[in-house]
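Report on the following structure.
Left out: one protein chain. Kept in place: all the others.
Entry: subunit A
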Amino acid sequence: MASNETPRQWLQRTASRGARWSRLSVLAGTLSTLVLLVQAWCIATIAQRMVIDSTDFSALVTPLLLLPPAFIARGLLVRARTICGARGGIEIRQSVRRELLERIAVLGPLWARRQHSATLSNRIWDQVDALQGFYADYRPQMLLCGIIPIIILIAVAPLSWAAALILIATGPLIPINMAMVGIGAKKRQEDQFLEMGRMSRHFLDTLQGLSTLKLFGVSKRQADEVHTTSESFRRRTMRVLRLAFLSSAVLEFFASVSIALLALYLGFVYLGQFHFGMYDHGINLFMGLFILILAPEFYQPLRELGVHYHAKAQAEAAAEDLMPILNRRVFERDTDQPAWQPKGSLALSLEGLTARYAGRSSAALDDISIEIRAQEMLAVIGPSGAGKSTLLNVLMGFMHPEAGSLNVLESDQTPRALIDIRSDDWQLQIAWVGQTAVIVSGTLAENLRLANAEASDQDLLDALEQAALQQWLTGLPDGLDTRLGEGGRAVSGGQARRIALARAFLRDARLVLLDEPTASLDQASERLVMEALARLCKGRTVVLLTHRMELLALADRVLMLDQGRVQALETLDNLRAPGGPLARSVSAHPSETRDV
């Protein structure tokens, strides 16, 4: 994967994923031109026999009978072309989308959060769909632009070299024509595409800001603004289009002029005015009409290419958005580690651990060396930016330390570096309750089984009981099958937190990671969550991020972090002893910054 790949190169490289269909589509297009030769033969033959040979009707029967099957064959080939093109586009998009989705897992949640989920889903969904026109229509058509004119030239040249010369001279094969039509149009078409995009973005922007406009009392006035802006966009776009259409008019001009030239040349040959451009056999009406009927098809592929041009511009814009995701280089773990299934409880040993966010100069975790003992509850405190979340991200395997080591110790086993454990195996040992619990739209059972797909209904009920949710459950109309999330039953913050807790119970993991599990809950929920936490943490190794006194009191030891460094690692009592870093001062000052 070259890092300096252009969008066009990427589009080209990706095309190989649907190459089979694209080839079939081009083949159908090529064959359809060959069938056109038959059609032209039929029509020209009929005219020749009627006008020149003055035959009777029976001589027309063969070409007349041949015409419908020729048209049907052409129709079948056009159909095949459409279907193959669509199929190729669909396959490429499915493959690209799968790669993107799998890539997300490699890049990790930290990266995904930086991208904003709406932007990211727009890329994975809409931008990938924007590739369809390019692969289904534009690319096969581009290939046909190189094939069809040559077939027609080969058919015309043996009849009259002068006619072939007219086609060549005015034709799309001439690089100057291509340059005039292609490059000129390209820049302008892209400009137009950009203008159109800006125009609809401006409208979207206005709609999205409607409530702000209302609040500032200018929403009524804005209607005229919408019109004025749209009109000025129109004027600018039309300036671009006047030039853009000129280049397609050039193509149109050459096509028309060459048909006229051909007709005049052939007519004057018939009338005996011209004597050049033919071979010994001369030119009869059949040959002339045959050439005339084929002439428009000589230019047709390029004209059609112009119709699909916006698909190309769209695809290039999409590729520009997708490439950074696909080509971004990240640390990837060795995937062929031996399986790891711990039996006893886990302890962790961090030595000189340093971690840094991309593009930051200061380390988020700076030379951390601590032991996290088996089955202890370690609380981590510190101001925001101290490195608490970073520590959690490192423990979850979402972030890779740039220096130092993190070893996992199992009671009687040799220590093992986290880096040598497959991330699937490691994550299987983690239960996590964060500040915001994810509720996916689906049934309650589906939401719980996220943590353990094999759990029986009884397991789910037990977990709900452990998480103090059984009372809520009895109030649900369909029990475990009640739908939650979008379009289903609304779930309060406290309930969501307890569903996350129930998941943690179902997981039965060795390591429990908690991030402010009681923040911004109402009083009743908070008490229930605290009780459930006490049950969950028993017999497991727990790392808890908090600044709540009640939670600190549950912890065996407290790790104080500041600016990525360890300030203290002690029991709470020692920290609060006189002279200790958390020693009580005389009066509480209420105007501090804390969450409710």
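Couple of notes before you dig in:
Criterion: contacts are C-beta pairs under 8 Å (C-beta built on N, C-alpha and C of every residue); 3 or more make two chains touch, one makes a residue touch a chain; residues count from 1.
Definition applied: contacts and distances are computed from a predicted model.
For the chain of the complex excluded from view, the name given in UniProt is "Putative ABC transporter ATP-binding protein HI_0664" [choices: "ATP synthase subunit c", "Sulphur transport domain-containing protein", "Sarcosine oxidase subunit delta" or "Putative ABC transporter ATP-binding protein HI_0664"]. Note that of A:312, A:356 or A:507, the residue touching the chain absent from this view is A:507. Checked against the full complex, the one of A:154, A:169 or A:215 touching the unshown chain is A:215. The residue touching the chain not shown here, chosen from A:272, A:338 or A:475, is A:272.
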